[in-house]
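Missing here is one protein chain; the remaining ones are kept as they sit in the complex.
What follows is chain A.
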Amino acid sequence: MSASAKEHLFALAGNPNCGKTTLFNAITGARQHVGNYPGITVEKKEGLCSLDGRTLRLVDLPGTYSLTAYSLEELVARDFLVHERPEVVINIVDASNLERNLYLTVQLLELGVPVVMALNMVDVAESRGIRIHCDELSRRLGIPVVPTVARRGEGKEALLRAAVDVAESGRRWEPLRLSYGADIDPALQDMERLIVEKGLLTDLYPARWTALKILEEDEQVLGKAREADPALTDELLAQAAKVTQHIQKTLDSYPEAIIADHRYGYISGLLREGIVEQRWRGDRLHLSDQIDRVLTNRFFGPLIMLAILYGVYQITFTYSEVPVGWFEAAFAALGSWAESVLPEGPVRSLVVSGIIDGVGGVVGFVPLIFLMFLAIAFLEDTGYLARAAYMLDRVFRVFGLHGNSFMAFIISGGIAGGCAVPGVMATRTLRSSRERLATLLTAPFMNCGAKVPVLAMLIAAFFTENRAQMMFLLTMLAWVFALVLAKIIRSTILRGPSTPFLLELPPYRIPTFKGLMIHTWERIWQYISKAGTIILAISILLWALMTFPGLPEEKRAAFEEKRQEILNALPEGVRTSLEASETPETSDPVVVQAAAALSDLSRQEATEALKHSFAGRMGTGLEIFSRWCGFDWRTNVALVGGFAAKEVIISTLGTAYSLGDVEADESLSLSQRLQKDPHWNPLTAFAAMVFIMLYSPCFVTVTCIVKESGSWKWGLFSMAFNTVVAFLFATAIYQGGRLLGL
């Protein structure tokens, strides 16, 4: 090993909530990169920093309590240590919870990696009257121990210096050898001897560690061992089984319990005499416990939680309105600029309707996502999110979900008007993949802010008397559908036991501004960069579907002819100004009438063109199915367009009913138009509302589902499943209603 190597690789390991990420942020600042470990949803955070001319590459491993193979996080952490061989593992230890945190430390030492300990939150420990003698702890453990306060960045330089020293001393992996008592030690030694003899996995793990993992029947290690030497693995397993049986018979226990007991024994031996000094009793209730008495109170807890969630919701959707407006205005300006610069034709249409509108739709979400993630990061970093999950778990468990599913539902529109995009992304707080998938598949059933204007338009047209009640009913229906379908999904395709609820409630903490900003920024960047590319492609595709093929030449000529007829009937002077713009500033009744006739003609042409396009043909083709739920081609086209974004349903219906551009906020004319249409009645409208509520999520959401679930399969599934469910219920409502003579 040359000491002149100027780059070092360090890994940060520690329990969840020990301040690991805070320390990582304090060290690397903005110089970090977040990605996923290949194929899974565990985040991989890497950062750079420099010290005395050296470049240090730090990897923030997922927070774990141990190095078993029971969770994705543990596997990721362990594999990184074994395969990437960081020169030093910086083990962050919560000084106010020393014993349990050292359990991971012991396992790191048993694996043999060079460890430097960051004794974090020494200030919190001090405030509880605990003083820890670092030098003595360091001497007993044989590793450097550096006190830190990650929140304020205290001790980070000393820590990095210590780590660099260890890295440059060329220290090799030296596993710590613990004794596990008379029942396990002899067998472990036999197994170890066999492993060393045959060289089983010795390039990866220390022999004793492999023996220990085989004794624990660790699936990953067993798999690797079988691949390397099946015969030896069977022999080792037989020995392990003998020990396990013996322990079960004589001690009525498992090897795991004995191993844990000895590890904790070793830890309490370490801490005995003179390491931890309790200067006064910390028996008094900690502030955190006092806050918990109120916030998780049986009666006030749920009320306060509702208020907090309502606040998050308000902040996210109220304060994002203004910046969302700016983004919209900016993109509208960009659109009209492009319109004025580019010559009329398919290129202009592509740039304006395809690219600018499509990208604008995505970027328009950014302020909303920013505030939502900021609010969630705040709740998460303070420790409140864990309490909310704790209080809600019993409700959600009934439906095969988890306490943490609640946030995703609320954000997606659990109180009408959210957005499924951040909702789907919020499922990251869920650990178990089954419950997470079930949540992200059902959260889009909620009535997001884009569905609300569509629903409002239909309600205004057909349920004038009971608008508020109808909206409330639809909100309730969304919850019923989401929860019941989650239950169905969890008892069929995602069948499996619920993960036992097991959550640490971290003490309440005031989040650091830096941490909040980094958390929020990295998620937004992921959204923009990854979702942006796919979204752009799909919005161009949808634009093409609704534009091509254009009207055949003779039809276009016929429209042009009629247009000329109207123009020719006008006096010369007005004609040129009318040709320039369809809304002349004059009160001459002849001109106004002609202008109206002209724009009417354009709308008819747009309707014809839409019906002629691929999307229009799809709409017509889909009538075979959609007549079961009472939709004609116009509704179908609108629903196809709604896949781009649910707001598009209104504007497409507008085009299909020759109303010209219909903005979401001035949808009244469309309501009146639908009211008069013989095809529509309250029953059709209700079936349509249920369909719109349930059918395929918009493609931005689908993109996020793909990204969050890590596979296209679930994105496609949600499109197909939701549409089938929507179709079945809309049909049941429509046909049922007709039977009842509605």
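Just so we're on the same page, a contact is a pair of C-beta atoms (placed from the backbone, for glycine too) under 8 Å apart; a residue touches a chain by one contact, two chains touch by 3 or more; residues count from 1.
Everything below uses one rule, namely that contacts and distances are computed from a predicted model.
Per the UniProt record, the chain missing from the shown structure is "Ferrous iron transport protein A", taken from the list "Acetate kinase", "Ferrous iron transport protein A", "RNA polymerase sigma factor" or "Spermidine/putrescine import ATP-binding protein PotA". Checked against the hidden chain, the listed residues A:155, A:206, A:255 or A:367 yield one contact partner: A:255.
Touching the missing chain, out of A:97, A:353 or A:681, is residue A:97. Considering the whole complex, the residue from A:70, A:300 or A:712 that touches the absent chain is A:70. Within the set A:192, A:216, A:357 or A:647, the residue that contacts the chain not displayed is A:216. Annotation: of A:92, A:108, A:275 or A:391, A:391 touches the absent chain (contact as defined above). Against the chain not displayed here, chain A makes contact via residues 17, 65-66, 68, 70, 94, 96-100, 103-104, 216-217, 252-257, 259-261, 263-264, 288-289, 292, 296, 298, 386, 390-391, 393-394, 397, 498, 500-507.
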